[in-house]
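Removed from the display is one protein chain of the complex; every other protein chain stays in position.
Order as written gives the chain letters A and B; numbering starts at 1 within each chain.
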Amino acid sequence: MKRRTLQYSRFLALLLVFALMVGVVSAQGDRKVLVDAGNAVGASDVPTLDPSLATDTSSIQVLIETNPGLTRINEVTLETEPSMATWTVSDDGLVYTFSIMPEVPWVKYNAETDAVEQVLDENGNVRYVTAEDFAYGIRRSIGGQLGSYYGGIMASWVVNGDAVYAGELPVEELGVEVLDTYTLQITASKPAAFLSTIFGMWQAYAQPAWVIEEYGDFWYEPESFQGYGPFTLKEWIHGESITIIKNPFWPGTENIPVPALDEVKMMVLEASAALANFEAGAADVSIVPLSDIDRIQADPVLSEAYYVGPGSCTYIYGINTAKPPLDDARVRQALSMSINRQALIDNVTKGGQQPAFFFARPSLAAAPHQEDYPEYVLGEDVEVARELLQSYLDERGITLDQMEPITLAHNESEGHARIAQAIQQMWTEALGITVEIQTQEWAVYLETIKSDDAPQVFRYGWCLDYPDAHNFLFDVFDSQVRELGINWNNEDAAEFDSLVEQAMVEPDMQTRTDLYAQAENLLTNKDAAIIPIYYYTSLNLTQPWVQRTHSQFGQEYFEKWDIDLSARP
Amino acid sequence: MTSNLKRSTAAAAIPGLNAETKPESLWRSSVQRLTRNRSAVVGLAIILLTILVAVFAPQLAPMDYKTQVLSDANTAPRWVTQVFPVMRPADDGGYVKINETYLLGADRLGRDLFSRIIYGTRVSLMVAFVGPLVALIVGLTLGLVSGYVGGWVDNVIMRFTDIMYAFPTLLLVILLMSFFRSSLGNVEPGTFAFQVGELDRASGGMLFIFIGVGLTSWMQTARLTRGQVLFVREQEYITAARAIGSPTWPILTRHILPNILGPIVVAETLTIPRYISFEAFLSFIGLGVNPPTPSWGAMISEGAGAISTYPNQAIFPALALFLVMFSFNFLGDGLRDALDPRMRGIE
Partner (left out) sequence: MGKYIVRRLLWLVLVLFVVSAITFIMMRLVPGGPFNTERGVPPAIIANLERRYNLDAPLIEQYVDYVAGLALPRITDSSFRRSVAEDYLINIPLDFLGEGTALRWMNFGPSLTRRSQTVTAIISDTLPVSMQLGTAALLVGVLIGVPLGIFAALRRNTWGDFVGMGVAILGVSVPAIILGPILQYVFGVGLGWLPVTGWGSFAQVIMPAFALGFAQSALIARLTRASLLQVLNEDYIRTARAKGLHNRTVIIVHALKNALIPVVTVLGPLAAALLTGTFVVEIIFGIPGLGKFFVNSIINRDYTIIMGTVLLYAAVLVFANLIVDIVYAWIDPRIRYT
């Protein structure tokens, strides 16, 4: 028996040595490889790398680096700036002419040589990114019958877009024209201040027609993927990580410099595993799990790495305005007024979020700031809330106990559950009403909240696609495209529609802001068709050896980042 | 030499045999063996205690399980911070606010952990009994029929059992959940459907889920039962009963069932930890109990996300779970040892 134990311990020692060896081998030498445990975290995989199909932040994060658009959003100022092209607009605001940067080659990572190579055409010449490639991308998104969500968004802004999207007109009828190799002209269906941003979105990125034709649905797997931006796709281990590598042929522009990093490896991880990696020094950037914020803030090392900045989303409770007792604006107002948003933020959500009374985030162009329009802000007042509820009950001649029960639904998630339970208690304490919380599994939830029979109150969030108030107020609540508030059909809703439609085409910024403020007044105050709760912040942890920028719109520009190798342990 | 040896081993192995002459009843000897098994007795005691805790939760819990004091969220008494060194108190340069009101600390919403663990006993015990009970009923019935009737019936049932092994339980859970949480949420009070919904709500939405889980977990029981029946039906007293023309049903219920029930019930108790783990797994993927109803599984999976910051929120419910699992296991093992006739005499 003694000899056996000895053998075991020798075996264990061997295992340990082996483990250490493996650990040493995986060190990265002097290449600047950034391990990012932030931007793809929480997903089970990066869903797609097809610009026509991407809808989620991680897919768009990769594409923004591999296939930059005609224009792009500055990550700090949120203004639209030239990217692959500069542009001019006709006087009527309808014709956009883009001059594309000449001689930017298409590139591909070659796994055998471990190098990024220029793509050659059938005659052996370098393939450059042309107006035709952008036109192809736009036509494919809108007219490719792919079920592209953002193709649909863009369709409404391009001449004949909606008809092409619906398959009623051939794709050639689309208002997109190639004037010469490097000049693209897009004719808009209606003018708007934010069109240059829309035409720079991912569904309008240049796409390699020759690759898509040859490889079909598999074209964006690493074996065939081609890009042209500061980085290109190197490796994609589904469900584990996706790696982009520096493109040495990227010329570098004022807005998109030549990257200092050699590679960025985005890990697909669960939030607390991301943090553990960061703490072990295995990740350079990490997201911040809600439950660890207290410790991070108190920890001398982690608190230095902790960053809180403006986010890109608004957290709201949607309401089914057809279901009693929430079919009466007074009850809705009472619910909204009896939420103590600051207490919720301080004790539950923690990350320094801002209490919201308007739906559109203040960082958006033309979005009214709630401080500037105090008369439109519903505010919080438990006394008034009680009176409102009482006047409703008196009018119906019922008591609180006879009022219909209220259901608050959210999709399953730790964070939503905490918020819902805290708000449930606030309502019970302030108004004496009982609220039942219903948790639903994601796919079921999506069906439920969009049906006529949606629960009275349900969680919803909206993140910006392009930084304009239109993206929030029109895209979510206008009855033409309405995402939410299906049962919101009264005169206020009609007036809301006319206000946001007016604001869409209004050229003067101040007038637009005023119009949106009036719309917010109807949506969140007078009719209280939704309950805004807070504006998100973006939280992250960054190791001290990483120099970076902090984006306010959901994606990062890694070409502006660097790693100080001498400071990295 | 040989005969001597046999006698001496037999005597050594069965000490009571030579000394006692009066016949020992099976039941009594089983009880005796069980009570002599210290770990089984401890297990039984803990389970009985847990049941009492579940029944008298409102009397035992110092606070309400759902009252939140948001300003007390994540606070802990000093002794907890001493047990878990990561939890440095705020007055010592750490982040944990000290609050002695809560015995084990407060959770992320400022609810008393201890009270939630006490109330959590209800759902967790419900899960521990409902699933195995359903599995027992189905498995026993199918196993009895299969083993006793034999022939093509046996064949069909056993092949059905094989299929059920591969049944996607998670899919069924989601199906049940979407049914109970959306359809039953919208029925008129007073109807039967409403009563059913109320029952489901009282269990935090877990009752029917675990009936469903039980309905897909009876295969081992059915196989075991069938095996036992095959063994018992060849015994003389059954053959005799059949020979005098007793109808099938009484033979099954009066003669066969009592003889095989013991080991099967025991085997079933050994599956209990699986059901409790499954409840925790459902919480992990977000399909667990409806809040604010507490269950140990839900508390553990919620707390696990914060294990590096507030380990007490996961470890304490895990300890409660451990204690009960431990008890079920020891009781199960003890019962098996006690009831298995082949185990008689080894002490």
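Assume a contact is a pair of C-beta atoms (placed from the backbone, for glycine too) under 8 Å apart; a residue touches a chain by one contact, two chains touch by 3 or more.
Since this is a predicted model, take the numbers as computed values, not measurements.
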Of A:V104, A:L269, A:I293 or A:I406, the one touching the omitted chain in the full complex: A:L269
Which residue of B:F129, B:F194 or B:F326 touches the chain not shown here: B:F326
Residue numbers in chain B that touch the chain omitted from display: 5, 8-9, 13, 36-39, 159, 162-163, 165-168, 170-172, 174-175, 178, 182, 270, 273, 276-277, 280-281, 284-285, 300-301, 303-305, 307-308, 314-315, 318, 321-322, 324-326, 329-330, 333, 336-337, 340, 342-343, 345-347
Touch list for chain A against the chain that is not drawn: 1, 15-16, 18-20, 22-23, 26, 44-45, 47-50, 53, 55, 145, 147-149, 152, 166-167, 216-221, 237-240, 267-270, 272-273, 276-277, 279-280, 282, 441-444, 446-447, 450, 483
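Here is the rule we use: only the chains that are shown with their structure count from here on.
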Chain B residues within the chain A interface of the complex: 66-68, 70-71, 73-74, 86, 88, 90, 93-96, 108-110, 174, 177-178, 181-182, 185-186, 201, 286-287, 290-292, 302, 304-310
Contact set on chain A toward chain B in their complex: 271-272, 275-276, 279, 289, 291-292, 294-295, 297-299, 343-344, 346-348, 407, 412-414, 417-418, 420-422, 424-425, 436-441, 444, 448, 453, 455
